[in-house]
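Notes follow once the structure below has been shown.
Here we show just some of the chains, and they stay where they sit in the whole.
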Amino acid sequence: MDEFGLDEFTRAVEATLFASANPLSLDEIADYAGEGEVAEALARLAEHYAGHGIELVERGGRWHFQTAPDLAHLLRRTREEPRRLSRAATETLAIIAYHEPVSRAEIEAIRGVQISKGTLDVLMDAGWVRPAGRREGPGRPLLYATTAEFLSHFGLGSRRDLPGIDDLKAAGLLDPIDEGSFQLQLESEGEED
Amino acid sequence: MEAETFELGVRDEAELTLSIDGWEGPLDLLLSLARVQKVDLAAISILELVEQYLAYISEARALKLEIAADYLVMAAWLAYLKSCLLLPKDPEADPSAEEIALRLQMRLQRLDAMREAGARLIGRDRIGRDVFVRGAPEGLRLVRKSAWQARPFDLFAAYGSVKARSTPPLHVVHPRSVMTLEEALERVGRMLGTRLDWTLLEAFLPLTEDPQFRRSALASSFVAALELARLGRVDIAQDEPFGPLMVKTS
């Protein structure tokens, strides 16, 4: 049928169903499409659209077009965009990893800087940090710890594989750092992506 | 709408006069009058058009109809244009009357072109009137998710940085070769026991290759000599500022 185009009446039924805001009964279709065998036109259309990205379906005597069910996932698409972790988030993650379980106040005490709410959200969004209960004591502060995903992302078998203070010292990572130049370096790395 | 304008234009003058409020300004009226004259605006006679406009306005005035100021301003301007067109050419005039007439004609063409374009636009197959989009689209949603990236090195470097920042600074003073005041007092006091006469302060210093120790010893010995002088055990003499310091037992 396709190769020869659709007949006029089938075209009219197709357009009617497409433009309608609601599924239509045979009678309603006939109201729009005019003279013709609605049921036959629907059968032709259903056959025609088989294997397409859309299909003609009947629900309770009413007809409408819908996206093919196997393609429904396209309608809500998730796209991942690579983003480099900020310095604040990286430091916070490191503190959690070395000191877990650790409260927000403790993280701030170690960093010497307050952390914004967004920082922990980012780390949890990344799947690297999880809430780990509350510490019994004044204020019952929420505690944070790293996840299994954290270990696998950073290629660590366990938290014991984190380099110790001595290792960091040997690698020159504990030398007093010129904060300014370190920041510049991090920022320029950030521009790469 | 185009048809309406045209229709108004071809009515007899009495009727035109009565519908003065129907025009969208003098240019609209001029265009309608021009439309009566000829279909091709590029070939209309501006002089004839001017006369039609002036006749129209004077008739309206005769009927004591209220005429908006801008129609009268246009009438005055067109009367002036008419006189320029009729008078012998003034070679000094810039722009010339013909040029002004041409601009008026161009202006009418511009308005006419846009009027026609508008009508053609409105007459196209328009969505919601002639063609229809899908009545019940499922809708699309794109959820953007951040794929956070950090390398192990970033993590360790960050911890190192935190540690380096938060570790309390420890000040270590390296041992330096010095002669304390006590040592100098003891040494100078002891040596004074054997030397009575005026002696250069430097003579009290120990032999050393270390310039730092020598400076320290000199400073301490000087202060020791001052202390001994205060106690009345020595006299100190200096002949001139920055001259050699001499010490002797009192």
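Just so it is clear, A and B label the chains in written order, and each chain counts residues from 1 on its own.
Everything below uses one rule, namely that contacts are C-beta pairs under 8 Å (C-beta built on N, C-alpha and C of every residue); 3 or more make two chains touch, one makes a residue touch a chain.
All of these numbers come straight from a predicted model, not from anything done at the bench.
When all copies in the structure file are included, the protein chains give the formula A x2, B x1.
Definition applied: only the chains that are shown with their structure count from here on.
Note on chain placement: the centre of subunit A and the centre of subunit B lie 37 Å apart, centres being C-alpha means.
The residues of subunit B lying in touch with subunit A in their complex are 132-136, 138-150, 152, 154-167. Per the touch definition, subunit A reaches subunit B in the complex via residues 15, 18-22, 64-67, 74-85, 87, 89-91, 93-95, 97-98, 110-112, 122, 125-126, 128, 154-156, 162-163, 165, 168, 171, 173-177, 179, 182, 193.
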